[in-house]
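One chain of protein is taken out of this complex; the other chains stay put.
Letters are used for the chains, namely A and B, taken in the order the chains are written, and counting of residues starts over at 1 for each.
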Amino acid sequence: MSKKGKKVRPEGTLGIITGAGMMGAILLAGLLIPWFGKYDANEISSDQLLSPGGTHYFGTDMLGRDVFTRVFDAVFVDIGTAFAGVLIPLTVGTIVGTLLGISRNRRVNSFIGSLIDGINAFPFLIFVIALVSFLGAGLSSIILALSLVNWARYARIARTRAVVVNQQGYVEAARTLGYKPTRILFRHIIPNVSSETRAYALSDFTIVIIAVAALSFLGLGVNPPQAEWGAMIKDGANIITLAWWTAVFPGLAICWAGISVAIFSEGLTKRIGEGSQQ
Amino acid sequence: MTSDVKLLDINNVAIGIERRKRETLVLVREANFDVNYGEMVGIVGESGSGKTMICRSIIGTLERRGASVIGGEVLFEGLDLRTINEAKWKTLRGKVIGYVPQSALAGPNPVLTIEKQLAEALSQVEGTGSMKNRSKELLDLVKIRRVDTVMKQYPYQLSGGMRQRVMIACALASKPKLLIADEPTTGLDVTVQSQIMELLREIRRDLGTAIILISHDLALVDEVCDKIVVMHAGATVEVGPTSSMATPRHPYTVALNSSRIDVAKPGGELLTIKGNPPSVGQWNPGCRFAERCDFVQQDCLVGEHPALSGSKGEHQSACLHADKIGKI
Partner (left out) sequence: MSKRDILMEVENVSVTFGSGATAVEAVKNCSLTLNEGEPIGIVGESGSGKSTLARVMAGLQPPSAGEIRFRGDNVFKGNKSFQSGNRNQVQMVFQDPYGSLNPQLTGLSAVAEAVRIHTKVGKDESEQKALELLERMGIGKLDALKRPRQLSGGQRQRVSVARALSANPTVLLADEPTSAIDQSAQAQLLKLFLGLLNDGLAIVLVSHDLGVIRYLTKRVYVMKDGVFVESGDTETVFNDPQEDYTKMLLASIPGELGKAARAKLNR
């Protein structure tokens, strides 16, 4: 029975709006600034290592490129890669984990189950780094490596949840009502399993953004001259005492992206949490 | 010989959740009843009637849920429970006031053996003899046979009924003056239910413990309690000795009585209460039962919720037209 009184703004809305707003802002900037900005992101000039001010809001780097433009030029690269690196494992992991959870085939269950447990046993970042080194540097390698490693984490969550969901009354009811197995799987089981994996995805996103930047920092990411936060930090780290702005601003961008997702997911949790406290 | 100090006196109690930047959500308003020493009182109501909130105010667990007593007095042996601090609560809760939770919800700690659970409960109390013997005595008290086997088992190895008995045993460890049993048999088989009711009766008889039995089942409460308190939408709408409650004087009780399965003719007319209990915070002015009432009059729809007539100890009703109802 609902215990809500007059509908005042529900809890968590502030977080949802803030988080979404922050992410939206940086995405918008990533769209507009490289297009309409004064400078080209890869335009080399002789104004090297200028400190922030004047027309170069974030200063310039070693090659005279405008840091401001570069930071926002990297938005879709970094966030886009992170997005793909979460979406693919989320989808694959949820489906595989669910199928595993509802399957009665012991052999398949133990084989894939062991595979999942095996992959999960490795520390995430190290495994990804190793894979990317093996596959060769580049964004597509990063996405591939992330997918190959991360799907197992989602699959584990999905499998446990699927076992529970499968035993729930509404799934049994769907069977008695004669619904086709595909309908039961996609309309009833997966949505209720993915509520958990999607929650995990939100927190995973922050980690993946950092992982993408870290890989680039290690030189395993994009090829120059494409702007990318991790690579920018790597270049800037060497001269941090001379020109702090070359490393700090890309770092702040990573923080902004990560924090926006964190705030959003907190707000979402509060919102859902309030509703389920009956 | 009547004692002036009642064991428990609930006086016009209101309970609410104070929220930032919003008005307080009132969960209970005008709850009124008392419990004498050694008495068995049944509190009947639907979900959301406030019956569980009241019992939380008696054992002091309202704060944990963000709620507090916002009006009236909760007097335990004359002491206003609103005014005491956590240190004082610790001397009451689990010692003088015992609590048995709903069977479906909580239960013994799943990772402790029964022996350890009982030892934990007993460690709060002084007693003679070894912990083991005292534990066995407790299990005896709740009529558990094969005491030695059960002591070594984990909760998951016991049936629902047995688990409830263990919970009752833990609550009785301190020989409390008041035991609150919150829907102790909901979800359990009727056979187990009748055994547990019998157990509560014996405890009351042998130990003199006053018992508050919270339930949604009027038939059950009718059978075992001395006094019945009926709650609806956060208010006490009727209260009185069980014998007198056989002729109810509030339309809600009349309706509850008429919807009892045990008195219905097989396959015959089964009267139900129309509508649903009002959601918390969405109470209309006037009597909160008015929308669902078969005898509603114009004056029922305005003003404050009707107060209970008469005084404590008598058969009281919060219906403006109680005398007419009583004649049905």
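Methods note: contacts are C-beta pairs under 8 Å (C-beta built on N, C-alpha and C of every residue); 3 or more make two chains touch, one makes a residue touch a chain.
The structure presented is a predicted model; accordingly, all values stated were derived computationally and were not measured.
J.: Of B:V147, B:A219 or B:V296, which residue touches the hidden chain?
T.: B:A219
J.: Of B:S68, B:S194 or B:S309, which residue touches the hidden chain?
T.: B:S194
J.: For chain A, which residues lie in contact with the unshown chain of the complex?
T.: Listed in rising order, the touching residues are 1-2, 168-170, 172-173, 175-179, 183, 187-188, 191-192, 195, 275-276, 278.
J.: Which parts of chain B are in contact with the chain that was left out?
T.: The list for chain B reads 46-48, 104, 159-160, 186-187, 189-195, 197, 216-220, 222-223, 255-256, 259-264, 266-267, 270-273, 276.
Note that in this section only the chains that are shown with their structure count from here on.
J.: Where the centres are mean C-alpha positions, what is the separation of chain A from chain B, in Å?
T.: Going by mean C-alpha positions, chain A sits 50 Å from chain B.
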